[in-house]
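These notes concern the structure reproduced below.
Only a portion of the chains appears, each positioned as in the full assembly.
In this document, chain identifiers A and B correspond to the written order of the chains, with residue numbering beginning at 1 in each.
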Amino acid sequence: MPLNTITTQAGVLDSPAKAELADKLTAFHVEYAGVPQNWVHIVFHEYPIGNGVSAGRPSPTAALTLLIRTGRSSEYRREMLRRLWSLVQAATGAPDEEIVLGIQEVPSSQATEMRQIIPEVASS
Amino acid sequence: MPLNTITTQAGVLDSPAKAELADKLTAFHVEYAGVPQNWVHIVFHEYPIGNGVSAGRPSPTAALTLLIRTGRSSEYRREMLRRLWSLVQAATGAPDEEIVLGIQEVPSSQATEMRQIIPEVASS
């Protein structure tokens, strides 16, 4: 936790682009959320052309869903979204209407890291 | 947002079936939720035979998970589920025991559309 799931159309991110985005996302969570680097997990899901739709049209829709612990302030999350948006857009080159981001929160009692129930957020 | 993730066994939905389901889902959200069409995102995830299990048996399990803003009433969400169920079942032909739907809500401060933090639900 955070678990970053990045969903893109196959071909949008090549291997170097994935590595660069993963580096930036990992660094972002370590710096912004203050979590240990080994808590940051990223999975890229890629789908074939035709499996993404935005605004009713086939599109290389890019989605980032992020699973974090509850306890952060609204302002914290808003700024997080702004920065994640920039990272995803820089990596994918997608126009605004083909990007969607969502942060999903789970109570610390519902998430496990390193075999331990994760602690609550100390401060936000 | 809404982000519709449709998970099916490969081969259950061919390209025309995906396009038709995407059209119907998009129209549904625009009409029922009153969101702009360019907020509606859909991704189809397909898995190979053997990767779906329902009731302990290998099955072409069909799942729709939907990420929406918080703020809708229970009755609104119940009716939404009923209508989504019909759309998914019509498209996949899956029997009741191989379909699962879940609506996940995120506060508006945790979701971004068109580079903007999305506004709160005006009414439900």
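One rule holds for everything that comes next: contacts are C-beta pairs under 8 Å (C-beta built on N, C-alpha and C of every residue); 3 or more make two chains touch, one makes a residue touch a chain.
Model, not experiment: these values are computed from the prediction.
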item	value
Identical protein chains in the complete assembly, only 2 of which are shown	3
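What we mean here is this: only the chains that are shown with their structure count from here on.
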item	value
Distance between the centres, which are taken as Cα means, of chain B and chain A, whole angstrom	20
Contact set on chain A toward chain B in their complex	7, 45, 47, 50-56, 58, 61, 63, 65, 74, 77-78, 81-82, 85, 96-97, 99-105
Sites on chain B touched by chain A in the complex	1, 3, 15, 18-19, 22-23, 26-27, 37-38, 40-46, 67, 104, 106-107, 109-115, 117
